[in-house]
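Yeah, one chain of the complex is gone here, protein chain that is, but the others are all in their spots.
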Amino acid sequence: MEKLLLFIDYAGIAVFAITGCLVAAKKQMDIVSFVFLGTVTGIGGGTARDLVLGNLPVLWVQEPTYLMTCVVTSIFMFFVARHVASFQKWIVWGDAIGTAVFTVSGTKIAFDAGAHWSVCITMGVMTAVVGGIIRDLLAGEPSLIMRKEIYATACAFGAAVFLLVQPYEPHIAVYMGIAACFALRAAAIVWRLHLPGYRWAEDAHEKRRASDGSAP
Amino acid sequence: MEKLLLFIDYAGIAVFAITGCLVAAKKQMDIVSFVFLGTVTGIGGGTARDLVLGNLPVLWVQEPTYLMTCVVTSIFMFFVARHVASFQKWIVWGDAIGTAVFTVSGTKIAFDAGAHWSVCITMGVMTAVVGGIIRDLLAGEPSLIMRKEIYATACAFGAAVFLLVQPYEPHIAVYMGIAACFALRAAAIVWRLHLPGYRWAEDAHEKRRASDGSAP
Partner (left out) sequence: MEKLLLFIDYAGIAVFAITGCLVAAKKQMDIVSFVFLGTVTGIGGGTARDLVLGNLPVLWVQEPTYLMTCVVTSIFMFFVARHVASFQKWIVWGDAIGTAVFTVSGTKIAFDAGAHWSVCITMGVMTAVVGGIIRDLLAGEPSLIMRKEIYATACAFGAAVFLLVQPYEPHIAVYMGIAACFALRAAAIVWRLHLPGYRWAEDAHEKRRASDGSAP
């Protein structure tokens, strides 16, 4: 079971790197930028978490296999991205699994370090989303947090489930958290769920529009 | 007096979170993005300072009340932002107070750690402005440093006053620094002061424009 988690961990990093490379492909970057963007996307979240918690040097300096996974995946992607792109639907699901695993592993690392529950949830969300946020910033794409998808929400939910189950059933808490995060994200993907965006007082806007004469 | 500073500290973080949420509202983000942007704006500056100085784990991991203040403020804002927006003038002043307090607290932390005066000033400015810079980056707004307002200038001034007064009157240095920073920022707000922007050799430009035929 440990081994399964470790495998998912590496697979998750690779999938994250792939999402970085798909953006790089869209922007027609060269191979070095593929590696750069893929790597930043793959290990950015874990790096931010380790920095904030003071787990230094950060994980991938201690375990370069994570770094190598990103580099190799990105080089590979430079040559096959056009084929992978037609599998983009699969990527979304891989990303969902990676997100779920990273969320709970981030939460668990903070929890094991004795952090407050609010910090644990924050670490879970950070581990899962910071890589994607840096990817979007560097590529000049609208940021993850601007889209109304249920993404960070699913992370916060999975982290909370892990924390709630942990005191009672420590052995299955990790799996429950992963399942909860994945389930919510999956539901969001399948049924295109999204949270309502903030709306300014509509009346005022509509009045103004009406007086502009653009309404009948 | 200690308690007053602590109160202002939390109030400052809340005001910073509110400025993050106002940007989120403008972009019609959902509640999770409100929390994300509000929190990053509120604690981003202190996080950057703690990272650079090596005060790890960062403050809000040790004192989750700071984190909670941002989260609660942001959730609250999601429901009331449209009303707060009409108080935007007040926000500017709250932001000015928060900026002044963060500047001096950042400077003091570096000073107490025995840092060089140039580092102390840098830490003061970082604590006050980095949250806003990340907010603007994530929301795709033109960065704080692109606007010609007197903002970072006021921070540097307040930090310098604190450092100059500190050796002579350690008890009032904090208040002098806060007052100096706030006074300059307030003057900038009231009289719309700004520093002159850099100008490329005007002659050359005007000559070129003239030869384009766009001038008579």
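For clarity, chains are labelled A and B in written order, and residue numbers in each chain start from 1.
As a convention for this text, a residue touches a chain if its C-beta (ideal position, glycine included) is under 8 Å from a C-beta of that chain, and two chains touch if they have at least 3 such contacts.
Small disclaimer: the values here were computed from a predicted structure and weren't measured.
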Of A:L6, A:I31, A:I172 or A:A187, the one touching the omitted chain in the full complex: A:I31
Contact with the hidden chain (one of B:V15, B:V35, B:C70 or B:A156): B:A156
Which of A:V58, A:A113 or A:L193 contacts the chain that the document leaves out: A:V58
Touching the absent chain when the full complex is considered, from B:T19, B:T41 or B:T122: B:T122
Touch list for subunit A against the chain that is not drawn: 24-25, 27-34, 36-37, 39, 47, 51, 56-58, 60-61, 64, 67-68, 71, 78, 81-82, 85, 137-140
Missing-chain contacts mapped onto subunit B: 51-54, 56, 110, 113, 115-116, 118-119, 122, 125, 133, 137, 142-143, 145-146, 148, 152-153, 156, 194-201
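By our rule, only the chains that are shown with their structure count from here on.
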Approximate Å spacing (C-alpha centroids) for the pair subunit A, subunit B: 28
